[in-house]
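Complex shown without one protein chain; remaining protein chains in place.
Just so it is clear, A and B label the chains in written order, and each chain counts residues from 1 on its own.
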Amino acid sequence: MPGHNGRDLRLLQGNECCAEAAILAGCRFFAGYPITPSTEIAELLSEKLPQVGGKFIQMEDEIASMAAVIGASLTGAKSMTATSGPGFSLKQENIGFASFTEVPCVIVNVQRTGPSTGLPTAPAQADLMQARWGTHGDHPIVALYPSTVPEVFDLTIKAFNIAEQLRVPVILLMDEVVGHMREKVAIPHQSEIEIVSRPQPDVPPEEYLPYAAGPDGVPPMAPFGTGYRWHVTGLYHDETGFPTTAAPKVDRLMKRLYSKIESAADEITFTSDEFLDDADTVVVACGITARSARRSVRLAREKGIRAGMVQLKTIWPFPYDLVGDIAGRVDRIIVPEMNMGQLIGEVERAAKGRCEVVGYSRVDGEPIAPAEIVAKIEEV
Amino acid sequence: MAVPIDDYLRTQFMPHIWCPGCGHGIILGAVLRAIGRLDLPKDEVCIVSGIGCASRAPGYLDFNTVHTTHGRALAFATGIKIARPDLHVIVLTGDGDAAAIGGNHLIHAARRNVGLTTVMFNNSIYGMTNGQYSPMTPRGRYASTAPYGNVERNFDMCELVRAAGGNYVARATTAHARQLSNYVENAIQTPGFAFVEAVTQCPTYFGRRNKMGTPVDMIEWFRKNSINAAAAAKLDPADLDGKIIIGEFYRGDAPEYTEVYDEVIERAKEAAAR
Partner (left out) sequence: MTSAESPEVPVLVRQEWCKGCGICIAMCPKKVLEAAADGKVVLARPEDCIKCETCEIMCPDFAIRVVGGRSKEVARGREDVADARA
C-alpha cells in the first residue's frame, strides 16, 4: 500500500525483505540450495528474478551454488546466494576464491544454532568468527548484520554496493528470528536507491591489466565476453592476472587485498547507538541481541543507571577504533551474545584494558531478553 | 605461414608446465583445432577448469579463462553459461577433478543439459600430487597410494553422462588425435551438455609405475587396445576387458537449459504484468 513519502509500505518477513532489496540493488543472478531458515530468500527470488530478466538456479549443493554465483558475476551480473550454518561451512572454499580473485558477490547466512546440524532452526549468533575466518588463508572480508527488517532492506542494498565498489564477497549475517519476523518496511522507489556498480576499465583491451588497481586499491573489472580476455585463478597472481610465485608480488597482492578494505573502512562501518554521551556502562551487541540491548539500557535508565548501547551493523571489518574510544570513556562494556563468546574477543582487542569487558552468553537456542541484560548491567 | 593455433595461445607462457610426453598438450591441440575449424570469435569463448594438471590449460589460452577450485569447474561454468548463454563455455578438467571431487556436478550439469562442452583429460592418475590412484585407475594398476595394485574398479564416465542426460557423449585417446578433435568440434556444436572423454598418457606417474615404457609406447598401447564402439558392440563383454572403447556413443536433442529458462522468463514477465 502507498505509504509516507510515496514509499511502498509493506509488512515483510526479514527473508522476503532481503529478496526484495536484492532485486532493487540490481541482483540478477541467484544460485542456492534449500536450507532452513534461509529458504524463503531462494523461493521469492525464483519468482521475482525472471520477472526482471534475471536468472535463478537451484544447484545440486551449497558448494556449486557459491561457484555458480562467482561464475555469473564474472559476466557482470550482480549475484548472490543465501544459506545457513551447514551450507555456509560448505561454501567457504569458494568464498575464499571470490575474495582472492576479487569477484563481487553477496552471501546471506541466516544463522541457526550449531555446530553441525545443531538445533534446526533455533537462532544463534555463533557464525561471527566463521564469517571472518571461515575460509583458509589470510583474506579480507566484509560482513553486515541487521537487527530489524527495515535494516535488512538497508543492509542488503549496502551489501551489494560494497561488493561492487570494493570487488569483494560481502556476507550478510542474519539471525533466524530476524529472517522470520515480520515488520513494517517502507520500500523506497528504485530512483531513491543509490546503486553502485563495479569499476570498469577505461583502457582498450590490449592495455587492460585486470589486477592493476587505482589509488582505492580496486582494479577495474571487465565482464567476460566484452572483448577483454583475462585470466582468473586462485593461484597468486600479479597485475596481469597470471600466476606468479615472485615473493614481492605475492606480498603486494595480499597487502592490497587488505588495504582496499581498510582504506574504505569508514565508508562501510555502520553503527547505531543510544545514551552514549554520559554512559558509564555500555552494551555492545549485534543482530537481534542489539534490540534487547536497546530495550535494556532504556530500562536501566528508568532505574537511574547511566547505561548506553552500541549496535554494530558492520561486524567485519570490526570497528576497533570506535569501540576503543568508548572503552576509554566508560567503566564497563557488556557484550551479550548468543554464542560462547565471539564478539567479546574483538571488543577486548579494541578496549586494550581501558575498561572492564564483561560477557553474557546464551546458547540454548533462545534469544537474550532485555531483563537478562539489565540484570547484567545491575550486577556491579 | 598461417599458424592458427598460436592465435589461441598465450605464447609468452610457453613452454607449458606439462611433463615431456604428457598427452595433455595433444588433447589441448585437438580442442584448439576444433575451435579453429568452427572459427569461434575469441571473445565469445570461455574456458573453465578446476584443479590438477589438466586444469592448468586455461592459463595458456587467449580466451576468457577461469582456473577455479578443485572439482567445481562445471558449477562455475554453469553460472557463466546461465548468465551469458551466448558464450561458448568449454570446461577442461581431469579425471580426479571431474570423476571424483566434481562427480556430482558432472551428473547434474548433464541432467540439466546446460549448454557446456566438457573435455575430461583422463590420464587415470592424480598427476599434480605425484601419482595417487583416481576413480579412473583400472583395478590392479599401481599408483603411489595403490602400492599393491588398485583395489577399486574404474568407472565408465561416458555411460554416466549418457545416463544423466547429456546430449553428446564421445571418447577417444591421444592415439586418435584427429578423431578426438572432430568429437570436440561436434560437442561444441551440440546444444545442451556435451562430454568428451580424452584418454591420455601420464608417462611420469602412471606410465613409470606401471612399467608402460615411453610416451610413444603408451600411445601405441592406446592404439592397440582401443576398439571402436560399433566393433565393440559385436563382441562378448568379456572380450572387452581392458579395452578402451572409442567413438561417439550418443547424440540427443533434449532441450538446452538456458533456452528453457528463457521461456521461464517470458512466463514470469507475463505473470508480473497481470
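Keep in mind that, in the parts below, a contact is a pair of C-beta atoms (placed from the backbone, for glycine too) under 8 Å apart; a residue touches a chain by one contact, two chains touch by 3 or more.
From a predicted model like this one, the values you see are computed outputs, not experimental measurements.
Peer 1: Give me the visible chains that the unshown chain touches, in label order.
Peer 2: Looking at the complete complex, the unshown chain comes into contact with B.
Peer 1: Can you tell me which of B:V216, B:A254 or B:A271 touches the chain that was removed from the display?
Peer 2: The missing chain is touched by B:V216.
Peer 1: Could you please point out the chain B residues that touch the chain left off the display?
Peer 2: So the residues of chain B touching the missing chain come out as 1-6, 9, 14-16, 18-26, 29-30, 33, 36-37, 39, 174, 176-179, 181-183, 185-186, 203, 214-216, 219, 228-230, 233, 246-250.
Basically, only the chains that are shown with their structure count from here on.
Peer 1: On a C-alpha centroid basis, what's the spacing between chain A and chain B, in Å?
Peer 2: Here chain A and chain B have centroids separated by 38 Å.
Peer 1: Write out the stretch or stretches of chain B touching chain A in their complex.
Peer 2: Listed in rising order, the residues are 10, 13, 42-44, 46, 48, 58-59, 62-69, 72, 75-84, 86-87, 104-105, 107-108, 261, 264-265, 267-269, 271-272.
Peer 1: Can you check the complex and tell me which residues of chain A touch chain B?
Peer 2: Residues 28-29, 31, 47, 49-51, 53, 55, 57, 59-61, 63-65, 67-77, 79, 93-94, 97, 224-227, 229-235, 242-243 of chain A touch chain B in their complex.
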